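Report on one structure; see the data block that follows.
Note that one protein chain of the assembly has been removed; the remaining protein chains are unaltered in position.
A and B are the chain letters, set down in written order, and residue numbers restart from 1 in every chain.
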Amino acid sequence: MTLVTADPATFQGKGVARRLMSRPPTAIGCIVALTIIVVAIAAPIVAPYAPAANDFDAILSPPTFAHPMGTDELGRDTLSRAIWGARASMLAGILATLLAVVVAVPIGLISGFYRGRIDGLTMRATDAMLAFPFLIVAVLLTAILGPSLQNAALAIGLVQIPKLIRITRGEVLGLREESFVQAAIADGAPDRSVIFRHILPNTLNVLLVQATVVLPFAILAEATLSFLGLGVQPPTPSWGVMLTAAQPYLGTAPWLAIAPGMAILLTTLSFNLVGDGLRDVLDPRLDR
Amino acid sequence: MSRYFLRRAGESLIALWLATIVVFIGVRSLPGDPAIAMSGEGREPAANALIRQRYGLDEPLPIQYLRWISITITGDLGTSIRTGQPVTAEILSRIPTTLELAGLAGLFAICFGLPLGIAAAVRRGTRLDYLAGSVGLIGLSIPTFWLGIVLILIFAVWLEVLPASGYVPFLEDPIQNLERMILPVIVLGSALGAVLLRQVRSGMIGSLGSDYVRTARAKGLTERQVVVGHALRNSLITVVTILGLELGALISGSVVTESIFLIPGFGRLIIEAVSRRDYPVIQGVALFSAVAYIAINFGVDLLYSYLNPKVRMGSTAQ
Partner (left out) sequence: MIRSRFLTAGLTVALIAAAAAAPIAAQEPSPQRGGEVNLSQFEDADTLDPTFAGTAGARVVFINMCEKLYDLDADGALVPQLATALPTVSEDGLTVTIPVREGVTFNDGTPFDAAAVVKSLERHRTAEGSRRTSELSSITASAAPDATTVVLTLARPDAALTASLSDRAGMIMSPTQLDLLGADFGNAPVCVGPFKFVDRVVGDHTTLERSEDYYDAEHVYLDKVIYRPIADETVRTANLRAGDLQLVDRVATTDVAALKDDPEFVVVARTSNAYTAMTVNIANANGIAGEPGVVDDPLANDQLRKAFDLAIDRDQINQLVYSGLQVAGCGPISPANPYHDGVACPARDLEGAKALVTASGVATPIRVELQVASSPVNVRLGELLQSQVAEAGFELAVLPLDNATAFQNQNDGAFDIMLTPWSGRVDPDANIYRFHYSTGTDNFPKAVDPELDALLDEARSVNDVEARKALYAQIVERVKERRSVIYLQHQVLYSAHTSALQGFELFVDGMPRLKSVSLSQS
């Protein structure tokens, strides 16, 4: 076995991007995902109407030129609400991912690097956390803290933490045995340096892929929480809230459900496509 | 072997104890008093005070916790504030329903995900692969409750070929029972099937390209022997692993599915109990699922360690 003295390059920005875009499904996914993100950020500019603007002359109207996706029971434009809804869903997903990453990665790093008793304790704690299915945690949490976008994101993020700890830890355990890490330790580098300069950058692949998994989950989870009445505060639209509100009108005004339904489908699809592509490109070995 | 067993058992017990604390704190943090929550419009202060007294709700929290733990250890999960029936009995009466739903959903997921995943891997890059991939992606991207509502609308309301809701116990009328399970099973099993499909496919692709398989092919074994003999066995292991990991998702999914299809199962019990603030039931249910999960994990770990002695050394156990 040869002694490798340099880290294998992991993130070669441009190379990755090029390889991603070379596959049609992934390319489409990237474009759609980026479009949705841009739309979410630029909602105030892109949306033709304000999300709470009532047009009392056009109640429950089917798609027309003035309202391409129809209006709801209070005369609000469905298309605009769907665009603003992107914000809520994106925000929920980003907050949840941030929470999960900020909490789980350091714990996973420490646990995997030091092993021993710390690792054992962490594993028991994650066992205990994993024992609670997402919905039970979410229902309890939103009942305690009150229903809101932040609390929904909190619940979603909390549920991702044990999984992310496990994944990070797994990677660290493996990386720790790699020759370049062993070399660094043998050289007498301080633990902190080994972790941050050698191990962490190599876990980024996996974390990035996980991030693209969290967002679709967050969107679906927010929709489900809204369905159960634990959603976002009115009149802020979120796709889940729109879907739930469209339910009584399925027979009479089906277009109310199409916009948020399609939005959810497109967003989760595109992010899943990107995730798949990233996984294939960054590390074909990964089959999580 | 026995040292490992003892160690794992000890760790599981600690996890369990942590779980009870989390459950208790979580439940008692819920705003809203059970007596008020359950009396609806019939608010009668004297009656509510009596309920609080009877269930020890006015005592300090640590005392209530100890009281609960002491009876829980004996297997008694307390009495439901709403019905006055033992919580254990209520849970046990609902578990078989959810087990049937989850079991059938798992079966559906396997029947749908496994063959498609294998076929996609074997015919990688073809139209079949893309089709299977799309089906998998879409299955992952639809909210469960949405799928349920749409299917009810199509099959029960418009076409009137299937019932919209309800549950008949299997022993009472097997045909009705299964008929009412068709839509819920499809709804619950779709997401899981999609996950299985994708995992099986990528797992198969990996092992089809592995050294072992290349050697087997070089030796002259037919494609079928290669696929069935080696790759398939690996994918079955993947299936089992995934099913274990996704157990929590299955319970979450059953909550929503049971709510839509009005199935009196374990998942719906959780929602109802939280809504009524029926503390003993919520605690019992949360604890029950934690115990089930930890016990299953413990069993799986033991099984793995039996099959693979390296794991016992605790190096890469995940």
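Quick notes on this one:
In this text, contacts are C-beta pairs under 8 Å (C-beta built on N, C-alpha and C of every residue); 3 or more make two chains touch, one makes a residue touch a chain.
Since we're looking at a predicted model, the values are computed, not measured.
When the whole complex is considered, the residue among B:A37, B:I71 or B:L232 that touches the unshown chain is B:A37. Per the touch definition above, the residue from B:A102, B:I152 or B:A216 contacting the chain not shown is B:I152. Considering the whole complex, the residue from B:S70, B:T83 or B:T126 that touches the absent chain is B:T83. Touching the omitted chain from subunit A are residues 52, 54, 56, 59, 73-75, 143, 146-147, 229-231, 233-235, 244-245, 247-252. By the touch criterion stated above, the residues of subunit B touching the omitted chain are 30-34, 36-47, 50-51, 82-85, 90, 152-153, 156-157, 160, 163-167, 260, 262, 264, 268-269, 272, 274-277.
Here is the rule we use: only the chains that are shown with their structure count from here on.
Averaging C-alpha coordinates per chain places the centre of subunit A 22 Å away from that of subunit B.
Against subunit B, the residues of subunit A that register as touching in their complex are 25, 120, 123-125, 127-128, 130-136, 139-141, 143-144, 166, 169-170, 173-174, 216, 220, 223-224, 227-228, 240, 243, 247, 250, 261, 264-265, 268-269, 272-273, 285, 287. If you check the complex, the residues on subunit B that touch subunit A are 11-12, 14-16, 18-19, 22, 26-27, 29-32, 130, 133, 137-138, 140-146, 149, 153, 199, 202-203, 206, 248-249, 251-252, 255-256, 259, 267, 270-271, 274, 282, 285-286, 289-290, 293-294, 297, 315-318.
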